[in-house]
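Removed from the display is one protein chain of the complex; every other protein chain stays in position.
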Amino acid sequence: MSILIKKPYSRRDVLRGVVGGVPVAVALPLLDFFLTDSGEALASGAPLPVRFGTWFWSMGHTPGHAVAERADKLEFLEECQALTRHVQHLNYFGQFNSPLDGRPNHVHHSGWVTTRTATAPILPGDIPEPTIDVLVADAIGGRTRFRSIDMTCTGNPRDSFTARSTHSKNAGEVSPAALYTRLFGPGYADPNAAEFKPDTDLMLQQSVLSGISEQRQRFEKRLGAADKARLDEYFTSVRQLENQLVLEQQKPVSADACHLPQKPADGPVGLEIPVAQANHDAMAKILVMALACDQTRVFNMAFNNALSSLRRPGTAYTHHTLTHEEAVDQTRGYQPEAFWFNCRVMESLAVFVDEFAKVREGKGTLLDNTLIFAHAETSYAKLHAVDNIPVFMIGRAGGRLKTGKHIVGHGDPISRVGLTAMQVMGLPVEKWGTGSLQTAKTITEVLV
Amino acid sequence: MSDRARSVRSRLGRGAVPVAAAACLLAGIAAAVSQVPAPRAAPRTPQTLAFVVANWDNAIYQTRFMDECPDGPTIGNDELWWRGLSRADKDKLTDKGLVQPVDRRFISVLRGPKGEDVCWNPTVVQDPPLRTVKGKTAYGFNLDGKIDGGATPKSCPHQDFTGVDGTPGVDNQMYRLLGCTYGWRRNGVLDTFGNEERRNSGRGVVLIEISGIVDLQNSPDVQVAFYRAADPFQIDAAGRILPYASYRVDANNGKARYGAVTRGRIEKGVLTTQAIDAKLPFYGNSAYAEIGLRDMHVQLNLTPTADGKVNGLVGGYYDFDKWWEYMLKIEFLIATGDWSCPALYTAAKQLADGYPDPKTGECTAISSAFRIDALPAFAIHTTGPAARDLKASR
Partner (left out) sequence: MTARALRLAPLAALALLGLAACGTAEPPTSGGAPTVRRLTESQYRNIIVDVFGSQIVVAGRFDPIVRTDGLLAVGASRATITPSGVERFAQLARSIAEQVVAPGNRELLLPCTPAAAAAPDDACARQFLSQAGRYLFRRKLADDEVATLVKLAAAGAQARGDFYAGLSYPLQSLLAAPDFLFVSENAEPNPDSPKLRRLDGYSKAARLSFLLWNSSPDETLLAAAESGTLATEDGLETQVERMMSSPRFQAGTRAFFTDMLGLDDFTTLEKDSLLYPAFSLAASDDSREQLLRTLVDELLTRDGDYRDLFTTRRTFMSSPLGMVYRVPVSQPGAWAPYEFPESDTRAGIHTLLSFVALHSHPGKSSPTLRGKAIRELLLCQKVPDPPSTVNFDQFNDPKSPNKTARNRLKAHSVDPACAGCHKLMDPIGLALEHFDGAGQTRFTENGEPIDPSGDLNGIAFTDAVGLGAAMRQDPAATSCVVRRAYSYAAARPVERGERDWITHLEQEFADDGFRFRQLIKRIALSDALYAVGRPAVQTAANERPVARM
């Protein structure tokens, strides 16, 4: 079969038209393939999509100075003061544990892996199961131009906490300018534009990709099982990009909240606190518009790297080294410098939420139609503790989530939080995790 | 890199000679910085140290309430010009007061009787006398060897200062001349801009090379050389000059184009040189100039300050004509610097105290002193022509 004409959704008719020299501005009919479970979602006036994202920070909290221990009421202390303005829009999950079943605690790694995959890694650096965002994106990411938008504020694309497997880590965007170009540069179709003209070039691009997909069998026939699995991922990725191109050829559904954000200037990237904060804030502004304009429904933001190398200009110690090497101030009862960094991190989380709250969408805000799963990799960095890792669920997920609650886990596996988040996002998942982290217990207190 | 640049570079490569006593440079500087030489780095043979001059300022001794200027600061050209205008001219220039900012830059100096530029013709008008320093204390050196200000074969009668450290007989008529002019006082626009421009343009870079150091604290006899660098300053992202950069000595066929070589001694970590006549390159305030100093004395404290710089004082008789040439080149700053050319010229002529003209008896140089600070650097001597390859080194 021709490279050009293939697959149920590969626009056979249109492309045949291309080959035959027929004008190519043929409106593409909506394809069932893209409407798996919510055909009406694309119709005008339909319910707004619910978005899912993660916000990662490392070094946890300063015990006793971040969140008040009382469970009846969610109350923030000095370190989380900035979040007080959002207290009615979020839940805090404390006292959930990460049982490792005898596997080693790979410091600053095991904690986030258990929280995101519900499986303890065996080896350092391993990501044994897909991270929660990847699972959510598998379910809802295929309907938008970008399956997921991944960002990191450290300047290093490797500082990313989203992966399908150890060797398949999604690299984070590090520069607001590059993020802008990727989302709103060439290929972006304004959903509110009066006219829409599908691009010949996009169809040809799609042919390029479907040509590649066709090589799958030929290429894979000689491979062993492991290599086949790897290549499967690649070919799945190609298929996803094909879908993205198909979507770009359709007239986008109008979105009231959508407007083109301001293009950020090229600035420095790096780990100095002011630089990381500036990039975080700039990327957050672009991200909320990418969501409002329905370019993606899944996102990942990493504020710092797992071994937080954030630092203040002119100082020798990084955030991470401070958590270990700074002496505890006996009067205050904590490490003052490390605490200072933790406060800045929580401020940035609050700013991130601000951006969601600013976007009016339907009768509420973008925040009401989003679930942000924010967490750290440890509870108390000084001790590398993986029990009681702080987790926030921020936003109302399209009204599916009750907020303003402090949920105490009493030592239950932390996977309960992730399982609940996935269920809120509509994933048909009953149980999640491996070993002691496996759970089927939803946290019903937060469900509407 | 262009072919030409490459050929220049390779020529340089063949011509390069090892830096004098390079083996000990690191050790010496490390010792200078940390004061604790490790056994491996202990100096054994005489060392060479070089510095690149970062800032070059008139050494102005000033008190908080400007006590040294009892008559007040100098009256600037603009004020004199404005005072001299008729009511009608003022009305015309300001449209009867409706125009507030008057662009006086290129007209305020044209106040000679026939509209002459009074800087280029400083004697065509007589301005009120320049307000000069009346204080007793100044930075500088005793250049003529006398402490009573009397004439010597190489100096005209003048008033001596007492040094800031109590040294009697300090000669610094330049300070007397400029010390009450805002633009020349500390952090005034003229030296500040000059330094900044040198840093950014990389022009007029002065190197000081001290060789034969046996001990940074005490070395009875060292050689001190002053050169112009053929390479611009190496600066960091924030615009600060970086230490330990290498600069080629600007030379022509092996002979340094600028500079002077003298001898000196180090006592308690302070270098003092023997007097020497020197011409040094200078660039600042968009003007190339040449500093011509006779009997140049240099004192440099070799113990770096917290910012890694060494500080010192340069003094000598500044050639009047070379100095006035610079004043003319920076005429456009007369409003911000706030002086009057005729008053300055007349006072300078009166205050000049060095090297009387054998025929007229009029002194042709002004005693002066400059504060400098400098960063550790490496002076690279090449036998071939030191090609000025700004692009490659930036």
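Observations on the structure shown:
When the chains are written out, they are named A and B in that same order, and each has its own residue count from 1.
Everything below uses one rule, namely that contacts are C-beta pairs under 8 Å (C-beta built on N, C-alpha and C of every residue); 3 or more make two chains touch, one makes a residue touch a chain.
Just so it is clear, the model here is predicted, and its values are computed rather than measured.
The residue touching the chain not shown here, chosen from A:66, A:255 or A:271, is A:271. Contact with the omitted chain, checked across A:231, A:253, A:278 or A:429, is made by A:231. Of the listed positions A:158, A:410 or A:441, the one in contact with the omitted chain in the full complex is A:158. Touching residues on chain A toward the chain that is not drawn are 2-4, 15, 18-19, 21, 24, 104-107, 110, 123-128, 147-148, 150, 155-158, 163-171, 200-201, 203-205, 207-209, 211-212, 214-216, 219, 222-227, 229-231, 233-238, 240-241, 244, 270-272, 309, 311, 313-318, 321, 324-328, 382-386. Residue-level contact of chain B with the missing chain is found at 9, 12-13, 16, 18-19, 22-27, 29-30, 34-38, 40-42, 44, 231, 234, 236-238, 240, 242-248, 376, 378, 380, 389, 392-393.
Note that in this section only the chains that are shown with their structure count from here on.
Chain A and chain B have Cα centroids separated by 60 Å.
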